[in-house]
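For reference, the structure I am asking about is given below.
Of the protein chains in this complex, one is absent; all others appear in place.
Per-chain numbering from 1; labels A and B assigned in written order.
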Amino acid sequence: MAAHGTTHTHEEGGHHEPHVVPVWYYVGVYIILLVLLVLTVVVSRFDLGALNIIVALLVAVAKTSLVILIFMGVKWASRLAWIWSVFGFIWLLVLFGTLGDYITREWVHLPMGW
Amino acid sequence: MSSISVPGAVPVPESRKERENYLNIQHTVASWLLTLDHKRIAILYLLGITFMFAIGGAAAAGIRIALVRPHDTFFSNEVYNKLFSIHGIVMVFFFLVPSIPAVFGNFALPLMIGARDVAFPRLNLLSWYLYMTGSFLMLLAIIFGGVDTGWTFYTPYSSVYSDTNVSLVIFGVFIAGFSSIATGVNFLVTIHKMRAPGMTWFRMPLFVWAMYATSIIMILGTPVVAITLFLVAMERIFGFCVFNPVCGGDPLLFEHLFWFYSHPAVYIMILPSMGVVSEVIACFSRKRIFGYEFVGFSSLAIALLGFLVWGHHMFVTGESMYSGMVFSLLSFLIAVPSAIKVFNWSATLYKGNIWLSAPMIYALGFIGLFTIGGLTGLYLASLAVDVHLNMTYFVVAHFHYVMVGGAIFGFMAALHFWWPKMTGRLYPESWAKLAALIMFIGFNLTFFPQFILGYLGMPRRYHYYLPEYQAWNILSSAGASVLAVGYIIPFCYLLWSLFKGAPAGDNPWGAVGLEWTISSPPPSHNYDEVPIVTWEAYDYEPVIQAELAGAAVGHPLMTTEEPYIKETE
Partner (left out) sequence: MSTVELEHPTFAPQHVGHQFEELDQQNDAYIVGIWIFLVTEIMFFGALFLALTIYRYNYATAFEEAHNALNWKLGMLNTFILLTSSFFMAMAVRAKTLDHRSETKMWLGLTLLCAFGFLTVKYFEYSAEIREHHFPGPTFRWEAPSRANVEANTPLIQMSEAPKGIAGLGNYTPQPIEHHAHQLFFSLYFIMTGLHGLHVLVGILVLGCLWVLIAVKHPAVEDYIPLEIGGIYWHFVDIVWIFLYPLVYLIGRQ
């Protein structure tokens, strides 16, 4: 079991205390996540055209950011962890460059040649 | 600064044998199969990939035998299709992708940064088991009759119509992919977190930069091919609808997803080789690599740019003209960082003190052959020219120049450069030089005629061809037999050297680098004390001064007790 009180063990070198998040942080984020969930579902019941998918994505990104920053602790983690937590999503956008092919397949050839 | 001191300065082989190292510390099979030592895992990988190389090579032999005659009756259509498929799959997924990272990355990377092991040794061992499992499944598939889809698994042939062992092969490749991912994660964390004090990013050897860039590609690309092949397997086994046009699927989506990994995969294969070449050129020119920062950044640039060009494999299969233009432009751009490396290596050689050792011959061969391969890639990146050259032997020649002339020559350079460190033995230098020459000649004889064949219009993956192509095909097959000799000779003398080779000192090449400051073979824990790095990478000045003064070599901070054995021819 953990040694209580003031005994430090320095045999393994310096050890920083882990950051402990207050409970209300987690509760607050949880409530916001539930609100965002309800928002997603409500918005989807209306037909807003292209806006539907934009709102859905924005809400999903918001929820994800909250989970990553607070629940997964990136807000208080090292810069390296922060970089890697963002990098994957950015690189996913490169993969979505594939859409470029599908969108441009229908394009009419430029007039007057080129 | 740590150094291993040997009591007494007499270079007696017996005292070397008595010293405990990672090889002789334990002899049981269990100590090898359950090892957590990155050096032992590297040896295990070396055994695995050598075996798979032999399998892929056997398939290649079959191909070249078949192509000697325009109307081959040696193999049926089905068997020929299986031969080139197996050759491609085994060579790409089970040899080239792991080769340098899994063997030399595992062995040398922790040593080069002054670490005692990689960040996650158990993950490292797991990665080897994953590789062996994947290889085993591949071998099983070959025994059960192989696959005939080509290594590219284009749908819907692979997912619906082929009646060969596609799912089994996919399973094997899928598992081997996880081996790759595990290696990538391990190397990235190791490089980030375990460099010795004082080793800043810009004091790292360029091989470490190359491993970092390679690992980035591994983790970003491999998952995509994994899920893509998984989708093919789902379509095949359960009849799902994913890529089959009959139910609305798009075969081109498969190609997009497949090439999103498989193009960066070729950079997984070449970047480590480039890293090796940097090490070897620096050592055997006795010079710091010219433009060190440029070479380091170019590795990262190749890794990232490599993800933007996958569509150049699909110019003629139906992607939109506009995306074709974008991919063509980007493909030209990626030649730039590669060219930067070639220029910098050349500048390093200029006014260097050149020592034409076997690793150096392979490295120089790399520079020339990779340049040819890279330039011919530009031909293929040009949209209009590609219409004529795509799916011909020009493509085959291009990628063999970069994969064999590039990646494999780099692998051979690494093998010879680090062999004394890994085994504590010197290989016979004259045989090595001869083998390098034979390999160079054999390689060019095999693949240069294929450029001509492609230009003349011979399609790839065919074993019937027009009679006017026969002369070039015979030349190519003759070259292949010379190349085979070039592979067999090192296999023989390296094996021989394990038993009869002269014992190697700590630093037989007089190289600068942390791995050369410890014994050959190194002790299990690598370093008694963690080295503190205060010097720049490739600090060869003191080495040159010492050698010019006639003294026994070595960086003054890395003295060995015995002179290195330099063969004078």
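Operating definition for what follows: a residue touches a chain if its C-beta (ideal position, glycine included) is under 8 Å from a C-beta of that chain, and two chains touch if they have at least 3 such contacts.
Because the structure is a prediction, the values reported are computed rather than measured.
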Displayed chains contacting the withheld chain: A, B
Given B:23, B:44, B:147 or B:181, the one touching the chain that is not displayed: B:181
Chain not shown: contacting residue from B:222, B:278, B:344 or B:450: B:222
Selected from B:121, B:291, B:368 or B:457 as touching the chain missing from the view: B:121
Hidden-chain contact residue, picked from the options B:192, B:288, B:388 or B:461: B:192
Touch list for subunit B against the chain that is not drawn: 110, 115-121, 160-161, 163, 181, 184-185, 188-189, 192-194, 219-224, 226-228, 231, 234-235, 238-242, 245-250, 253, 257, 260, 525, 530
Subunit A residues touching the omitted chain (full complex): 1-4, 7-9, 11-23, 26-27, 29-30, 33-34, 37, 40-41, 44, 47, 49-50, 52-53, 56-57, 59-60, 63-64, 67-68, 70-73, 75-78, 80-81, 84-85, 87-89, 91-92, 95-96, 98-99, 102-103
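Keep this in mind: only the chains that are shown with their structure count from here on.
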Computed distance of Cα centres, subunit B from subunit A, in Å: 36
Subunit B residues within the subunit A interface of the complex: 192, 220, 224, 252-253, 256-257, 260, 307-308, 311, 319-323, 326
Touching residues (chain side subunit A, partner subunit B) in the complex: 80, 91, 94-95, 97-98, 100-102, 104-105, 107, 109
